[in-house]
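After this line comes subunit A, so read on.
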Amino acid sequence: MDTQSLIAAGIVLVTLVIFALRLARRKPARGCGHDCGCGKK
Partner candidate 1 sequence: MHALPPTPSTIALIGNPNAGKTTLFNALTGANQKVGNYSGVTVELTSGETFTPHGKKLRVLDLPGCYSLRAPSPDEQVAVDALHGHLPGYPKPDLVVCVVDASNLERHLQLALQVIELQLPTVIALNMVDMAEKSGLRLDPAKLAEELGVPVVPLQASTGKGVIELKQALRFPFPTAPAALWATGDGDLEAARRAFIRQLCELAARRPDAHQLTRSDQLDAWLLHPVFGGVAFLAIMFTVFWGIFSFAKIPMGWIEGAQGAVADWLRALLAAGDLRSLLVDGVLGGVGGVLVFLPQIVLLFLFIGLLESSGYMARAAYLMDGVMARAGLSGKAFLPLFSSYACAIPGVMATRTIGSAKERLVTIFIAPWMSCSARLPVYFLIIPLLLHESEGSWKQALVLFAIYTLGTLSAFAVARVLRRRLGPDPAAHHFMLELPPYRLPQWGYILRHVLERAWSFVAKAGTLILGLSILLWALSTYPKCDGDATAALAASAMGRIGRVIEPVVKPLGFDGRVGTAILTSFAAREVFNSSLAVLFRVDKTADKKATRNSLRERLAAARWPDGRPLFTPLSMLSLLVFYIYALQCLPTTAVVAKEAGSWPWALGQFAFMSGFAYLAALVIFQGGRLLGF
Partner candidate 2 sequence: MAPALATELETDCLTLNQVGVGCDVTIRVLSGPGCERLRDLGLCEQLQVRKLSGGRNLICSVCGTRLAISRDLAAQVWVEPVA
């Protein structure tokens, strides 16, 4: 695998980990999710 493929795969893995962590932490779901983009706090 060349450098580009390695870096790309690395980015994908990091993204997956971030998503997994966010899903695990979102268990106590409040009324309005912060990333729904509607701007209401």
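The candidates were selected such that all candidates are chains of the complex that A comes from, given by their letters.
To be clear about the criterion, contacts are C-beta pairs under 8 Å (C-beta built on N, C-alpha and C of every residue); 3 or more make two chains touch, one makes a residue touch a chain; residues count from 1.
Quantities reported herein were computed from a predicted structural model and do not represent experimental measurements.
Within this complex, subunit A is touched by candidate 1 out of 1 or 2.
Those residues of subunit A that touch candidate 1 in the complex are listed here as 2-5, 7-9, 11-12, 15-16, 18-19, 29, 31-33, 35-40.
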